[in-house]
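The complex appears here minus one protein chain, its other protein chains still in place.
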Amino acid sequence: MKSYRKELWLEVPTRRAFVNITPQVEESLRESGVKEGFALVNSTHVTAAVFIDDDETGLYRHYEKWLEHLAPVVPTDPNDDDVIGEDIIDAHMKRLLMGREVVVAVTDGRLDFGHWENIFYGEFDGGRKKRVLVKIIGE
Amino acid sequence: MKSYRKELWLEVPTRRAFVNITPQVEESLRESGVKEGFALVNSTHVTAAVFIDDDETGLYRHYEKWLEHLAPVVPTDPNDDDVIGEDIIDAHMKRLLMGREVVVAVTDGRLDFGHWENIFYGEFDGGRKKRVLVKIIGE
Partner (left out) sequence: MKSYRKELWLEVPTRRAFVNITPQVEESLRESGVKEGFALVNSTHVTAAVFIDDDETGLYRHYEKWLEHLAPVVPTDPNDDDVIGEDIIDAHMKRLLMGREVVVAVTDGRLDFGHWENIFYGEFDGGRKKRVLVKIIGE
């Protein structure tokens, strides 16, 4: 069994953004030499997501509003000792909705994808360097 | 390491539906000959989901309403150049909530499931043939 590991580093200048990382994952897969197996791609940060969707700008503009509606900023209570920062809680919730990881089949040395499938990184607390892990196992 | 791949084709006549695909995945697993490993089952379409839940009709009637509440149809703005179709955006969002894929343990040649676990296909933009990928690796 072959095993391959690579870290992808992303630095999004804005607080929130969606970035198509399919080319970097495809490059990792070529480097791995794996022809048949699984590729795991996950955020190592709990305020960022990795998910699969269409590469369509209009979609992501709607996701911005939708996620703000479903997981809005949580106001902090000044009498609460155990507050972890008001603009952090919503980032955790948005990432939970979008997902931490994807597992993709590898077939004939390629990501075994449907026509519209792309791997996206979803940033909900940007402005600093963050890390995505690619781990590929197979033969 | 063994590796097995199969495409399941589904054609749901209605716009939305939930279909139990456990028997087809079990059949794929038998064909694979894998006794110990992982089975990945994913939608290859970005407007359909694969997830695990109880096979209970009452549940899915509630999910219909619940998903419509959390991810309603997005009205298009006629002044917006970048519109991708109003009844497509909600299908993407519903699928994001339900999930693209499941990874199931394979033990002794069987899906290593709890008593109520079943694999479901969730269609949110039906009326045409769509494809689910089953990829199994192991020994």
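Quick notes on this one:
Here the chain labels run A and B in written order, and each chain numbers its own residues starting at 1.
Note that in this section contacts are C-beta pairs under 8 Å (C-beta built on N, C-alpha and C of every residue); 3 or more make two chains touch, one makes a residue touch a chain.
Note that the structure is a prediction, hence the values are computed from the model and not measured.
When the omitted chain is restored, the residue from A:34, A:71, A:105 or A:119 that touches it is A:71.
Among B:7, B:54 or B:68, the one in contact with the hidden chain is B:54.
Where chain A meets the omitted chain, the residues involved are 1, 3, 5, 38, 40, 42-46, 70-71, 74, 80, 82-84, 89, 92-93, 96-97, 99-101, 103, 131, 133, 135, 137. The chain not displayed touches chain B at residues 1, 36-38, 51-54, 56-59, 61-63, 66, 70, 97-99, 102-105, 107, 112-117, 137-139.
Here is the rule we go by: only the chains that are shown with their structure count from here on.
Look at where the CA atoms of chain A average out and do the same for chain B: the two points lie 20 Å apart.
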